[in-house]
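A protein chain is absent from this complex, but the other protein chains hold their places.
Chain nomenclature is as follows: A and B, assigned in order of appearance, with residue numbering initiated at 1 for each chain independently.
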Amino acid sequence: MIFSFDLLAEALLFGVLLGCFYAAVSIGLSVSFGLLDVPNVAHPAVMVLGSYFTYVLAGYGFDPIVAGVVLMPAFFLLGMLIYRFYYESFERRGTEAGVRGLAFFFGLAFIIEVGLILAFGVDQRSVQAAYIGTSLALGEYRIPYRMLVAFGVALLLTFSLSLYLSKTFIGRAIKAVAQDEPALRLMGANPVRIKQWAFGIATGASALAGAMLIIVGPVEPALDRLYIGRTFCVVVLAGLGSMTGTLGAGLILGVAESIVLMFFGASWAPAVAFGLLLVVLGIRPQGLFGR
Amino acid sequence: MKYWTGAAVLLIAAFAASLSDVNEYFFYAAFVVLQFIVLATAWNILGGYAGYVNFGTAAFFGLGAYTAVLLFKALSAPLAVQIAGAAAMGGLLGFGAGMLTLRLRGIFFAIATVALIFILETVMINWRYLGGATGLQLLRPDVAAPFDSYTRMLFFVMALEAVAAVSVARYIQTSWIGRGLRAIRDTEEAAEASGVPTLRLKLVACTVSGALMGAAGAPMPMYLSFIEPASSFNLLYSVNTLAGAIIGGTAHWAGPLIGALALASLQQIVTVTISNEVNVLVVGVLLVAFVVGAPDGILGLFKRWIRF
Partner (left out) sequence: MKRSRRNLLKAGAALAATAGIPRAAFAQAGPVKIGMSMPQTGSLGAGGQAALVALRLWVDDVNSRGGLLGRKVEFIVYDDQTNPANVPGIYTKLLDVDRVDLIIAPYGTVPTAPIMPMVKQRGLLLMGNFSFQVNAKVQHDMWFNNSPWNDAASWSDGFMKNGQRVGAKTIAFLAADQEFAQNLANGARELAKQGGMKAVYDQNYPPATTDFSSLIRSIRAARPDMVFVMSYPNDSVAIVRSVNEIGVGPSVKMFGGGMVGLQFTPNMVNLGSLLNGIVNYNSYVPGMKYPIDDFLGRYAKRAADAKVDPLGFYLPPFNYAIGQMLEQAVNGTRSLDHRQLAAYLRTNEMKTVVGPIRYDRTGEWASPRVVQAQFRGVVDKDMEQFRKPGKQVVIYPDEYKTGEVIAPFEKARSAK
């Protein structure tokens, strides 16, 4: 096994870029599961759906990132619809529904996956852009531009969402709902509508995350299965409810995966996210930055 | 007594069928249906009775399959030993996973069980002796008399397993274990407070459930004469099992039996007549439909219908 500090440094750099990407991919789940307590295991599937829509739009000449942004309002509405359905079917009926709600989202994830297979087939899809396929040369290091682009968009998405939640009125209402729902109700606000709005935002973020996913590499319908581990690992590691924690947790996962890739080979990398998740659940279930 | 008579009759019928002239493909498909009856029944012991949703069925199933392969490749073990070994490993995994994760609430437990699937799959991918990601071709010894082919023999073996699994579930349900599990499902804190040994009961359920799932996985390598990680640890095993139990009804041992029988049979018909993908759509749609509209499953609908 070849070891050199250059290689380690390049792996770390790649890990940081990757980690930021993972954070952006998980931020929607941070809102829907971290803040709203909705067991949304279909979140990666919705994201892959976003990737495929990006692919379709890119076929018409859209730049993938532009396509992702264009899709956000549509996904926002989709999110609100899903939450409404979930609320009417489960949350309204009490705690026993928690288990059913989980089963519902698993069913939804598979329906989306099969729908994509029936519509697009199992073949991999990717997009073309000027920044895909070339890299930035820094001395001996080569950093693919697609990773830099994903990194940039991810940072932007994470910070905007963070700012939105802490600075705007609705954002703070969402946080309030997460912390103390009865109090909010007493103040006259409708928590269901706030939650619906929040879920919509989370899903809208997934659209952009999906665009980044297909920029970073090719997608296929079953890709969501791998990302269940990554997104939940990030959200749990961050601690439920912490937005900036998501960034930190994402970085930890990204670097961990990159290091494992370098030292133990590509065949162990898929287990990193899930392994880390189990470790966190076992040792410190409240996460690093959680409430 | 009625139960045991019924079980005996079914087994005799299965045995007779496997020696008859019925088309080979029937046994090929029926094997899968019986497999899901075992899985759904096993799942329900923890998921239905105790209320802990285990999404890691594929991990136990795959572990059972690979244990069977290991025993076959290293020791040329006969099928009975493979099944016993698989059950033991499944039980061990259930016990260990239970110790680590049963104190986590609801969704965390479910996600932790999903983690098991991917971690075990990665372990098998890296285990070259058992084939790694490439997989292993298995040359089976000649099939034992009186059966004509492996498919028929394994069909009967799986029928035996199904009867065993349902019997175990029935026993647990009607015993003090079942009562304790139901108390846990309804309100765990109250159960603790009134002296129910919750952790021990949950561990028993987890271990038994895991053992049965492992046993369900053991005949698979012989059935295909091939094994590889991606399909052995496929998340679809988890979804189909969960759906079978929920569709049938989780409160009673007959629920998973009915649900898995109906769902798996429908899927086999769809696979032969339409396509493989559509059968995944079938399970997804039915799962969502039942979870939303008929949370007590077919048994619940039946009860409601009888009342009229």
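Basically, a contact is a pair of C-beta atoms (placed from the backbone, for glycine too) under 8 Å apart; a residue touches a chain by one contact, two chains touch by 3 or more.
Values in this document were obtained by computation on a predicted structure and should not be read as measured data.
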Can you say which of B:129, B:171 or B:226 touches the chain missing from this structure?
B:226
Using the definition of touch stated at the top, determine which of A:44, A:64 or A:270 touches the missing chain.
A:270
Interface with the unshown chain - residue positions in chain A:
2, 4, 6-7, 10-11, 14, 121-124, 133-135, 142, 144, 216-218, 258, 261-262, 265-267, 270
Residues from chain B at the interface with the omitted partner, ascending:
20-26, 28, 125, 132-135, 137-140, 142-143, 150-151, 224-226, 228, 230-231, 234, 271-272, 276
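Operating definition for what follows: only the chains that are shown with their structure count from here on.
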Distance between chain A and chain B based on Cα centroids, please, to the nearest Å.
32
Given the complex, residues on chain A that touch chain B span 33, 39, 41, 89-90, 98-100, 102-104, 106-108, 110-111, 113-115, 117-118, 225-226, 228-229, 232, 236, 267-268, 270-271, 274-275, 277-278, 281-282, 285
Name, in rising order, each residue of chain B that touches chain A in their complex.
51, 53, 55, 100-101, 104, 106-108, 110-112, 114-115, 118-119, 121-123, 125-126, 132-133, 235-236, 239, 242-243, 246, 277-278, 280-281, 283-285, 287-288, 291-292, 295
